[in-house]
Structures are given as structure tokens and as C-alpha cells.
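After this line comes subunit A, so read on.
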Amino acid sequence: MMSYSILTVFDIVLISTLLWLAWKMLRSEDIFKAVVLFISFGLLMALAWVRMRAPDVALAEAALGAGLTGPLFLSALRRMERLHKDERRVDIDEERKSDRTLDTKQKEAL
Partner candidate 1 sequence: MITNMLYSLGGLLLFIMGLFALIACSHPLRKILAVNVMATGVFLILIATAYKQAGAGEIDPVPHAMVLTGIVVSVSVTALALILACRVQETSNRSLSQQRKNDFTGAGE
Partner candidate 2 sequence: MQDNNRLSIHSHSHLGRCIFLRFLLFSAVWLVLTGSEAESWIIGFPAIGCAVFLSLKLSPSSHVSLSFVGICSFIPFFLRQSSLSGIDVMRRALSRRLAVNPGLVSYTTFLPEGAPRIFFVNTISLLPGTLSADLQSNTVTVHTIDKNIPIWANIQNLELRIAILWRVTPQKGKAL
């Protein structure tokens, strides 16, 4: 009985932390903060799946939610911010170049 009540307290703390995190994540002005909160959100979700006795899902969440989406968001953030600074980008340059070279090739062929 004792353990059940402890579990319920655990549930309540976990869920309220999750909700708080989600709220702060969606309302924060700073997008980077939101991403970091999302990473921790993934970690806590893994705990929630564990608590719901779904170890398969927890495993996937630990690897995907906590492990991989964080880097995904971080590098996307970087990619978006870099553009504001007008940094040179290899891929865009190359794309332009490929358009151009093919154009000239075509002209030569004609």
C-alpha cells in the first residue's frame, strides 16, 4: 500500500514537472531555451514511459526524444541563425555553380 501511495506521489511530481516544462517551453521568448527545455522534456517522457510499464517505448524515447531530436533541433537552429549573419555556404555556392556550369555546357553544345 505504501509503495502505491509513493508511486502516486511520483506520478504527480512527474506529470506536473512535465506540464510545467511544456508550458515554459512553449511560452519562452528565447528559442534556444525552448530547445533545451525540449531535450529535458524528452528525458522526463522516457521516465514517464518507464512508469507506465512501457519499456520499449521508453527505450525509443530515450534514444530518439532525449538523444537525437535535441541535436536535430540544435543544428537546425544553427542553420537558421547562420543565415542571418550571411555566412558563406558551400551547398548554396555549389548549387549556383552547378546551375551555371550546366548552363554553359548547354550553350557550348548548341
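The criterion applied here is as follows: a residue touches a chain if its C-beta (ideal position, glycine included) is under 8 Å from a C-beta of that chain, and two chains touch if they have at least 3 such contacts; residues count from 1.
Criterion applied: all candidates are chains of the complex that A comes from, given by their letters.
This structure is a prediction, so every number in the text was calculated from the model and none was measured.
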Candidate from this complex that touches subunit A, chosen among 1 or 2: 1
Subunit A residues touching candidate 1 - in the complex, by the definition given at the top: 4, 7-8, 11-12, 15, 18-19, 22-23, 25-27, 31, 34-35, 38, 41, 45, 48-49, 52-54, 56-57, 60-61, 64-65, 68-69, 72-73, 76-77, 79-80, 83-84, 86, 89, 92
